[in-house]
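Just one protein chain is left out here, and the rest sit where they should.
== chain A ==
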Amino acid sequence: MTSIVVDKVDDLKYDLGNLTALDSHDIDIDLYKKNKDSCIKESATQNFQLLVNKLFQLDSNNEDDGLFAKLPKPNTSIPREKPVPKQPEATEWEKFAKDKNMRLRKKDKLVFDEATQTFNPRSGWKRAKPENDWVIDAKPYETPDPNMDPFLFKKQMKKKDMEKEKGHERRNKGIEKEPPSQIKIANTKKLDARGLQTSMKSDFGSAYDAARLSTASMGKFDKLLKNENRNIKVTGKQQYKPNELASKKRKREDSNTGDSEREASMKVLNRVLKVQAKKKTQIKEASVSLYQRSAERDKRKEKKKHLLGENKSRFKPQNMSKKYEE
């Protein structure tokens, strides 16, 4: 193509904001089947030429880098990515100001300071300090204690005001109270024998167990949930066995008679004997091993006797002669 003019009726729907155009005429399918590439290329060049003509007619600035055209807003309605944001509700102060028809004035960021004759920010890093920072009027009837340090009192009042402001901010956002960084569920530290730090999950469990036991009858007659167990393991506390143990094994839900008296005493005996036996064997093994080691060492010495002392190779005349021969 040699000219801008296109042999075609300008029927396109333009969307210059998105740099698109839509041509609602079909291509010739017979032509397309004969020669695919050239058919599409021709129609594309025609349509693109029309688009470019429109784009170059827009207002443009000629700069070093190129010709910058101001694009209009896009035409096609494309769905958004996220919903429209809700406007926040008016705060209490804003409602008050609206009722009273107040003008909400904005404070300047920089303030002229006459002492230094410069502009300084109103608050923050480089703010100008007040001239009479080292002097305060003495008002002993305002402070709670008349002998109080007035500078300290000023600091405290400022802190109170700041807290009040933060409370208002939180109220405006809808937050009731600042949550504490560490929440303690229950005073369950006593149940852990080792006194380690307990996590929230275990705190829940131990608090629940403690609550179950804290009825008049120690949770004996309470209704149980589906998979609950009536025996509650109180960790760390020693569970004392009853004085009178049954002679035979009888399993009851509530009773704690795991072992009869005979078995309990046998256990203790075995443990004691075990320890004694262990000690004996330890001593035996230690002594045996000592003897064995010394014996083995002697044997090794005997094996290599022909290589030790005077029999070392460097002292032998054979080797020495070899050297001198060469």
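The rule we apply is simple: a contact is a pair of C-beta atoms (placed from the backbone, for glycine too) under 8 Å apart; a residue touches a chain by one contact, two chains touch by 3 or more; residues count from 1.
The criterion applied here is as follows: contacts and distances are computed from a predicted model.
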**Report entry** Candidate names "NTF2-related export protein", "Nicotinamide-nucleotide adenylyltransferase", "Ribosome production factor 2 homolog" or "Pyruvate dehydrogenase E1 component subunit alpha"; UniProt protein name, chain not shown
**Finding:** "Ribosome production factor 2 homolog"
Query - Chain not shown: contacting residue from A:Leu67, A:Leu110, A:Met218 or A:Val272 - result: A:Leu67
**Report entry** Interface with the unshown chain - residue positions in chain A
**Finding:** 1-4, 17-27, 29, 32, 36-37, 40-41, 43-45, 47-49, 51-53, 55-57, 60, 65-71, 74, 76-85, 99-102, 138, 140-141, 146
